[in-house]
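What you see is the complex with one protein chain gone and the rest in place.
This part shows subunit A:
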Amino acid sequence: MIAPTLPHVDDIAAVFGDVFAPIADWNVALTAALGSPTARTRRHIDAVVEGLVRPELAREGSLVVGAGFVAAPDFLADAPWHLAWWLGQGNSFGSDPGSSAGSSAGGRRASGRHAVRRLEAVEDPASDSFRDHTTLEWWRVPERTGHRHITGPYVDYLCTDDYTLTITDPVFVDGTLVGVVGADVYVTDAERVLLPALRRLGGDASLINASGRIVVSTDPRLATGALLRDPAVTDAVRDVAHGASVVLPDGRRVTAVGDTSLAVITSSTADSAR
């Protein structure tokens, strides 16, 4: 059953829109910058990417804790594998010896801001623990669909050391995929800004990804990271049109959050609360 969309879901879409907007700008700038074959060197790419992402990473109030460009294999003349990725002020990855002692993400952020810095990446495919990043979700999905994708929530143990959402957008030059541009957001930060918007929906409201995994929920019993093993829900998330809403037979409503591939699931009491 198709139903009209819920009010306030737009507020949730807007939170993601604030992260998508700079990524879209970077994509346009990179597409232009990478048009010339002579520009396709590690050094040039790094300079371009740093110039693009640094202002957002340093911006007070930005949700972005990491951002950059990952080149398609063999796209660059002088580096078959290259990751031009910067870590933001709120990103404590690798710079806080006390982090593994188990202080909370919030506590670690409170312990101090960190300089915007390059992610140390060794890109040697001869290393036998090297793994082809083109098999990973944040690469694979935008490559296949040609569209922006949100990976996660997942524990990113090499880049942010924390529970993370990664947004990646494919970059095309003359119809060929030359890499992905993207950003990392801590789930903790996303929860802080998303929860008030979810509460305005009334009743129990949960933001879930396309796999049915909880991103944030107002239902105290539903943990972030838990998987709703409910084919009716995952089918609805997959099939519901951008910005549209469907009501499940049990009365729960699944509403697409703009074109993010995320959805909000609300209890039937949310409708009566309106």
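In this section, a contact is a pair of C-beta atoms (placed from the backbone, for glycine too) under 8 Å apart; a residue touches a chain by one contact, two chains touch by 3 or more; residues count from 1.
Keep in mind that, in the parts below, contacts and distances are computed from a predicted model.
Missing chain, UniProt protein name, picked from "Branched-chain amino acid transport protein (AzlD)", "Iron-sulfur cluster assembly scaffold protein for SUF system, SufE2", "GntR family transcriptional regulator" or "Dipeptide ABC transporter ATP-binding protein": "GntR family transcriptional regulator". When the full complex is taken into account, the listed residue touching the unshown chain is A:E120, out of A:D78, A:E120 or A:D239. Set against the missing chain, the residues A:A33, A:V53 or A:V70 yield one that touches it, A:V70. Taking the whole complex into account, subunit A touches the unshown chain at residues 66, 68, 70, 81, 83, 85, 94-102, 105, 119-124, 127-133, 135-138, 151, 153-164, 166, 182, 184, 211-213, 224-227, 229.
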